[in-house]
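With one protein chain withheld, the remaining protein chains of the complex are depicted in position.
Chain naming follows the written order as A, B and C, and within any one chain the residues start at number 1.
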Amino acid sequence: MMETGFDVVLALMLLGVGGWSIIARNMMTAVIIFIAYGLLLSLAWVRLHAVDVSLTEAAIGSGATGLLMVIAAHKVAGDSQRVVRLSRGFHVLAAVFATLVAIGIASLAFVLPGAPVSLAAPVLERLPESGLGNPVAGVLFVYRSFDTLLEKVVLLLALIGVWALARDQDWGGVPGLRLFQHPHSVLMLLARTLPPIGFVFAIYMTWAGADVPGGAFQGGTVLAAMWILVMVAGVRRVPRVSSPLLRLAIVAGPLVFLAIGFLGFVAPGVFLAYPDGLAKPLIVVMEVALTLSIAVILGLLIAGPPRAKDSA
Amino acid sequence: MIPLQAIAETGTTPGGALLVLGIVMPAVALVALIGLGGRAARMIVAAALLFQLYVAVRVALLVAGSATPLAYVVGGFQPPLGITLRADGVSALMMVVSAVIFLGAASFAWKDFAQARGQPEARLSLIFWSALLAMASALNLLFTSTDLFNLYVGLELLTFAAIPVVAIKGGAETLRAALRYLLFAVFGSMLYLFGIVLIYGAYGTLAISAIAAQVQPNAATLAAAGFVTVGLLAKTALFPFHLWLPPAHAGAPAAGSAVLSALVVKGSLFLLMRLWFDTFPSLREPADMQLLAFLGALAVIIGSVTALRQPRLKLLVAYSTVAQIGYMFFVFTLVPKTAGDIVASAAWTGAWLQVVAHAFAKAGMFLAAGLVAEVLGHDRIRDLGGLSARAPLVVLTFAISGLSLMGLPPSGGFSAKFMLLAAALAEGHWVWATVIIAGGVLAGAYVFAVLARMMAAPTKAAELASIGRTRQLIALGLASVSVLMGLMPLHPIAFFEIGRFP
Amino acid sequence: MSAVLLFWLAGSGLIGLAVYGLIVNPHPLCKLLALNLLGSGVFLLFGVIARRGAAAGLGGDPVPQALVITGIVVAFSATAIAVALLLALHAEAGEASLDQEDEEP
Partner (left out) sequence: MIVTIMAMILLPLAMALLLLSAPLGRLVPRLLGVAPAPALLLLPIAWEGSVSSYTLLGSWTAIVDQAGALLLAASGLLWMIGGFAASQWLKGREGAGRFSLWWLLTLSGSLGVFVAGDVVSFYALYALASLPAYGLIAFGGGEEAQRAGRATLAAALIGEALILAAFVLLTVEAQGQGLAIATVMHALPASPEAGLVITLVVVGFGLKIGLFPLHGWMPMSYAAGPLAAAAVLSGATSKAGLIGLIRFLPLDAPMPVAGGMILAAGLFSAFYGAVLGLTQNNPRSVLAYSSISQLGQMAAVLGAGLAAGVPGAGSIVAFYAVYHVLTKGGLFLMLAAARPPLWQLLLAGVLALGFAGLPLSGGALGKLAFKDVAGSGVTGLLFALAATGSTVLMLHFLRLVKAAPAAAKQEPLPGWAWIAAGLAATLLMWSLFGAVTGVAAGYALKPGVLFELGWPVAAGAAIAWALAAAGTQLPRIEPGDVGARAIAIAEREAPRLARLATRFEIRAHQWQVSTLTLAVVLILWVVLQGWLAPH
């Protein structure tokens, strides 16, 4: 009963806060509400028994995404939003169809096939082969490691996408974050308040997954998010995008991942399969490299395209 | 629980590893490129794309030789736990087409995105070549993966690779186009993803073969199919979801536009066809398929007319893509549910011929448009006069690409149109037949409008830049493929049918 | 009411809100925010599906959970590119707006 009550409140808050972030007039307000929403969502994930997701949501979905949007909102705050004035009728029309979509999806809850389907049992059944304890990590690094590999390529591409926007004369320089170093900006406030929350999550993660190897991945992303905040606060300098060391850090994870994938061709004879008994050590090596790369890439994504060559 | 035994043909076949290489090798090249920096870019890209062509041709030969699809179980875990790659006839076809066009576009762009010797890494070089490699990888993934979530990652990879190509030139208009493209495409992806969520909820698997084996027309599945389809429509830029396409395709560098128009929009279209013909063919509701055809018809008519009224050549070509995509959506209503008869095969072959012919014609046309802009320093259609004297090969390229777009024989465009029309008329789809024919007239009008300007006397003496012969020949070569396709007999092509799910 | 149903309804509502915001909110940053909200709603529904699949001693089906993690990273990548584009557009045009000047040719 207690739990249901909590869930009801949480669900209502999610809707309320999410809706608020949509209708908020001021963009900065909307973004900050969105970050709060993300934290609420992490709670919901815990309630859904998905702690791994909860951590990822807090670190990336709310933290890193929120940070990016705060930066953006700060910069474009002056935009007049002078655009096609939409008529009231159009608003109503949009609301009607959005509501229809929502109602349609909601109604599906009652028509999903009665007997829930699940891959939990097959996942657990073959998990011991890999030596992993966390079934989510098992999916990410064993059964569907191909997805995870491609996801790393996606991250690389995101970096290329951000770097594409540099001016030619600035290329090779340092990503610019200087504008956000005003000591009293909202950002600084966040930079001080968010790390402890992230830290709490990191502790929770460690506590929940004491012997669970999959924890390192989420931990890495949480720490990456924290590193970003530290960078923004100006504690650490941002490296040049052309620095070979930086490039190495960027590709280390994907490179190790690919190498282990190809190793599979040699040892068990299948791409992305692990040699007998070596699964766990290989995965650990991979995760260490990935943690580094993820942290660096996330940091660079938030730092934005290089600004000027000689700013350092 | 999961009917594991219901999953047919998921084992690795001989040569299946080629499918992995097709996806992974461009990724390896991408990692090497970023790690080593843009200075080594072109060598890496050349090696990767040549290897890709080799892989594609090998796959096609193996599929054709055995008349069965290739498959590879990644990581050794069969669905529903793991991911299987699978190449049937159309996968192999598209792999070859994309490998050839990538090579063509890369050779065309060879000089534009060069890296000066001894200079620090240039932005253009790193960005363009990285994006090209990522697109190549993502497309092969879309052509061969049979896991719906894996395909989602592929779709996103493709979009993220396309964005830098659009935005690379900078400038407000281009950036705006890229942003529109990204936001709209991500909207589409989210709808697609929700469809997948429903499918997983209903079947506990994301493998196409497993879903196909147990699909039921229940509410969840029907809604899932709707979300997935509409999401993919947004990514394919079917009218009126094309809002991002013309500015994005017109704003990219010529080689980029060629790849975007020829291949990238086909990625999500391929997936759409994979879904409706392989995953849940039994759910093809005539009313819904008519809705797709209706939007396709709007695309053909409105797209062509809008193309006719564009002041700039690249925009005209981009709107022509909007129109040509429309044709491809007739296939959903023209291939009857009960496949196997000659009408179904004709429509099926026609649709794929249209995809391929358009790919080559449009690649050639965009490269030609790029050369036009280079020769004249602008691409205003009104002032194209005198081009035929200065750059006859470019005009020829435009003309023969146009031949295919208008659907005049001999060209792949004609064969495609002829077969689609035959299927439409045999089934009594008079309205769609009329649209297909009217689209040809309108295409003729916009192609001729441009050709007439190109052939006209120069409007004013202008400083003309010179363009290399090699790039003209590359453009001409790609366009010629669309014409040579017209020499194939007008029969349903058996290769396209290899490995279709029953 | 079970948590499963509750969060399904919440997710549906979030998707509806996000779709509305995506259509009518003019500023690209607002659209981006709506897209993220949309994504979180979709992920939440996937989480509900995972929770329904609790079996074999696990609190939820680990496959959807893993997929959501991948999805979140992918969505973040999109956000990163979008923000960079938006800021570049803002710097270039003085204002980040998606509306181009549509003139009658």
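Worth a mention:
As a working rule, a residue touches a chain if its C-beta (ideal position, glycine included) is under 8 Å from a C-beta of that chain, and two chains touch if they have at least 3 such contacts.
Model, not experiment: these values are computed from the prediction.
In the whole complex the chain that is left out makes contact with A, B, C. Within the full complex, the residue among B:114, B:342, B:465 or B:494 touching the omitted chain is B:342. Of the listed residues B:40, B:213, B:291 or B:467, the one in contact with the hidden chain in the full complex is B:291.
Contact with the chain that does not appear here is found for just one residue of B:43, B:61, B:431 or B:488, B:488. Checked against the hidden chain, the listed residues A:60, A:98, A:272 or A:292 yield one contact partner: A:98. Think of the hidden chain as still there; on chain A it touches residues 84, 86, 90, 93-94, 97-98, 100-101, 104.
Panel shows chain B; residues 180, 184, 187-188, 191, 217, 219, 222-223, 225-227, 229-230, 233-234, 239-243, 246, 283, 285, 287-288, 291, 295, 301-303, 305-306, 308-309, 342, 388-389, 392-393, 396, 407-410, 414, 417-418, 421-422, 425-426, 433, 437-438, 440-441, 444-445, 448, 452, 455-457, 487-490 of it touch the chain omitted from the view. In the full complex, chain C touches the omitted chain through residues 19, 22-24, 31, 98-99, 102, 104-105.
Assume only the chains that are shown with their structure count from here on.
Highest C-beta contact pair count among chain pairs: A-C.
Chain C has its Cα centroid 26 Å from the Cα centroid of chain B.
In terms of their C-alpha centroids, the spacing between chain A and chain C amounts to 12 Å.
With centres defined as mean CA coordinates, chain B is found 30 Å away from chain A.
Taken residue by residue, chain C touches two or more other chains at 15, 32, 45, 52-53, 63, 67, 70, 74-75, 77-78, 81, 85-86, 88, 96-98, whereas all remaining positions touch fewer.
Counting partners per residue, chain B has 81, 149, 153, 156, 160, 163, 167, 170, 175, 194, 200-201, 204 as the residues that reach two or more other chains. Against chain C, the residues of chain A that register as touching in their complex are 3-4, 7-8, 11-12, 14-15, 18-19, 21-23, 27, 30-31, 34, 37-38, 41, 44-45, 47-50, 52-53, 56-57, 60-61, 64-65, 68-69, 71-73, 75-76, 79-84, 86, 90-91, 94-95, 97-99, 101-103, 105-106, 109, 112, 116-121, 123-124, 135-136, 138-140, 143-144, 147-148, 151, 154-155, 157-158, 161-162, 165, 218, 298, 301-302, 304-305. Partner chain A is touched in their complex by these residues of chain B: 1-2, 12, 17, 20, 24, 27-28, 30-31, 34-37, 72-77, 80-83, 120-124, 126-127, 130-131, 134, 137, 141, 149-150, 153-154, 156-157, 160-161, 163-164, 167-168, 170, 175, 194, 198, 200-205, 218-220, 223. Per the touch definition, chain B reaches chain C in the complex via residues 81, 149, 152-153, 156, 159-160, 163, 167, 170-173, 175-176, 178-180, 182-183, 186-187, 190, 193-194, 197, 200-201, 204, 247, 309-311.
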